[in-house]
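Of the protein chains in this complex, all but one are displayed in their positions.
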Amino acid sequence: MARKRIIQLMVAFFVLAWAFAPAHGVSEIRIGLIGPYTGWATIFGQNVLDGVKLALSQKDYKFKGTPIKIFVEDTKADVEVMRTKLDSLKNRDKVHLIIGPSLGHEGMAAVDWAARNPEVPILVGYSAPEDMTMRKATYSLVRPGWTGAQVIFNFGKFCAKDLGYKKIIIVGQDYAYPWDQAAGFIRGFLENGGEKVERIWHPVEEVDLSSIMAKLAGMSKEYDAVLCNSGGAQVVAFFKQWHQFGLDKLYPQILGQANVPITPMLAEMGDMLLGVYSSLHYYDGNPSQANVKFREGYNKAYGHYPSVMSVQGYDAVNVAFKAMEAIDGKVDDPKAFIAAIRNVKMTADESPRGPFYFDKFGNPVQNVYIKKVVKQDGRLMNIAVKTYKDVSQFGPYADMPDKYMAAPATTRDYPPGDKASYFKEIEKYFGKDYVDKLEKNKGWPD
Amino acid sequence: MSVLILMSLLNGLTLGALLFITASGLTLSFSLMRVVNLTYGAFYMAGGFIGLSVLKFSGSWLLAVFAGGAVMSALAFIEERFLLRWARGNDLIETLISLSVAIIVGDLVLVIWGGHPRTLSIPEALNGAVSIPLLNTIYPVYRIFTVVLALGIIGALWLFLEKTRLGVTIRAGVDNFEMVSALGINVRRLFSFVFTLSGFLAGVSGVVGGTFLMLVVGEDWRILTLTLIVIIIGGMGSLGGTIVGSLITGLIHSFSTAFIPEFSLFVLFLPVAIILSIRPRGLFGRQR
Partner (left out) sequence: MTKERGYRFSRALLGALVGGIIIAIPWISSKYFMMMSIRLMYFGMLTMSLTYLAGELGAVSLMQAAFFGISGYSVALLQSRYGLPFPIPPLAGLVIAVLAAGLFGLLVVRVRGIYFLMLTLVLGQLVWALANQWSSITRGDTGIMNIYAPTVFGISTETSKTAFYFFQLIFFCGAASFVAALKRSPFGLMLRGVRDSESRMAMLGFRVHLLRYAAFVFASLVAALGGVFFTYFTGLINPHSVSLTANVEALLAAILGGINSLLGAIVGTAILKTLDVVLSGITERYMLIMGVLFMLVIMFARQGIVGTLMKYWNNRLFTSGNRDPERRPAGFSKKPDVVGNP
């Protein structure tokens, strides 16, 4: 009798143990985090990292009882170091997933690495070059982020159609990311009725922009507005000198590319940024419950409000969790894990930015918001003045990605900035039909 | 177009003034001590950030300038007294020590103030712009103020070096070091003093420059490179050379940004190569 009892107990124990034990093969889930955490580019890495950590702490660093261990590796913003650290994460730490990197040139190098190491899934942090998920796209790398052009196509359209501008000057840092932004803007602007876009490039680290201000002052009679196409320190320098040289009185409106009025900039520059229009796939004033939870949680954890960089770290973790749900935590099967990641569809309740899903290249199809900086409760905030739904990285060319990718890569002067030669170019690459359709519809359909 | 040329001239002049204010301290310590103080850029940046904090706290820009200068002069004193003096006589080692201090200070600034770009707001009295009727345009008061400040510093340094006993001793030390020590003057103290003064100028220029443009981590190496260019062009370690070097650098910079912005950084280095191939000691360098 007692014996039977013992057997019963044992069976019960095993059944219970089986029921409560993790339903998958791994004893811990290892996630590698990579980005610039020291040196000049610290903020880009740190903000993404903070978003990742916030999301993980909301989940108690556990997935269905399986502990999650993170491995943080610094790239020092150097791609050679990054490659080494990626190798470290793969070979030494045997991570199941890598989140990062965050800078443009790091991103391109990460794609290169991913193509040679296809068995490690990578969720990109903040890197935005479009080729990462276009011409160089590789299956194991998915970007829960954005591309430079993706968020700005519709801004060009907005400036041409809603604001009614004809001629615009773009002043920006001379490297790939601002080139992409300028290119996307030019496409949206010229195809929707704009006439001319003049680009002025200055060295990446240039901070004395007085000569450019003098030039802008001289051009104010001909052009309608100026778009500041820089990030970080150069934004501070630009707006400071913009006001010093009295350009705010010569131009009715200043426009900014995606990175201009982000949260840390608003905190530093205050009223100088009031009224600036820009566009992005996230806006801090979004009243959605997911965004409120994210912002307040972040503020509580770090003592300041988050920027879009943190949103992407936060979303990366949530995408990974949704994928792990789908494969029941079997992260040791990278093939299934990557496939699951690519199938994730985030809803407006799950991501602070709104709903998104991945296209076949691994870049999100998501909302793009035209934002304006306003003062709310004594604090500067971006509010959305217009929302464009389900924008892919190919923007209006979503139905002909091959043609888009066949067009020459953007450079500092490609595509051309005046209407006549621009249309000649698109006729060459998108065909006569496309141009005719544009002319018939007077731009992109709404 | 001619307006743009005149504006570029003005911009080059004002930028040159800022460069002079920045380079003056480095020239001073370099001319006497024969040490390339590679910490100088870090002093500039740290001084600027200290000024930023003081300005946020007290609201007084003038106080911020002095605080930046004072803290940096203290730091410079410590560096000279406890580190550089340790290797006195071997200028290469002294230079390398200053490089290690630069790395440390640079990272400390990142710890304390973070990596976001910051700016000091321009004081009320210097804010705004004056109109230039001739050009039918306006020009920021603060940029004009830097020219005045640069002239003030030139005057003060000139008076100090030419008219005071200490200044005469320093000049004598530059020309003939052994003679000064033989005369029984405490050269150690002289070195400390000059280095501290150089640190003060670095801190002040950090606050002035941070107000002029902005402050961000990484600024230390940019400023160091710029000031080294100024010093190399001008002739290493002469005040007059530094003035001319700053003007040349400022003008080249502003014209290249206005007309060939894509290559302005590159063009900035060209005069260094050209001048050095003609005069290896710089424009005003003494051929020994």
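The first chain written gets the first letter, and so on, giving A and B; residue counts start at 1 in each chain.
The rule we apply is simple: contacts are C-beta pairs under 8 Å (C-beta built on N, C-alpha and C of every residue); 3 or more make two chains touch, one makes a residue touch a chain.
Since the structure is predicted, the reported quantities are computational estimates derived from the model, not experimental observations.
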(request) Please provide the labels of all shown chains that the missing chain touches. (result) A, B
(message) Tell me which of A:Gln58, A:Ser88 or A:Ser288 is the one touching the absent chain.
(response) A:Ser88
(request) Among A:Ile29, A:Ala55 or A:Val79, single out the residue that touches the unshown chain. (result) A:Val79
(request) Pick out the residues on chain B that sit against the missing chain. (result) 34-36, 83, 86-87, 89-93, 95-97, 99-104, 106-108, 110-111, 221, 225, 228-229, 231-232, 236, 262-263, 265-266, 268-269, 272-273, 276-277, 280-281, 287-288
(request) For chain A, enumerate the residues touching the unshown chain of the complex. (result) 37-39, 71-74, 76-81, 83-85, 87-88, 91-92, 104-105, 108-109, 112, 116, 129, 174-176, 203-204, 411-412
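Criterion: only the chains that are shown with their structure count from here on.
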(message) I'd like the Å distance between the centres of chain A and chain B, where a centre is the mean of that chain's Cα atoms.
(response) 39
(request) State the interface residues of chain B toward chain A in the complex, per the touch definition above. (result) 3-4, 7-8, 11, 14-15, 107, 110, 114-119, 122, 129, 137-140, 142-143, 213-214, 216-218, 222, 253-255, 257-258, 261-262, 264-265
(message) Applying the document's contact rule, which stretches of chain A touch chain B when the two form their complex?
(response) 38-43, 46, 174, 200-203, 205-212, 214-215, 217-218, 232-233, 235-237, 240-241, 244-246, 264, 268-269, 412
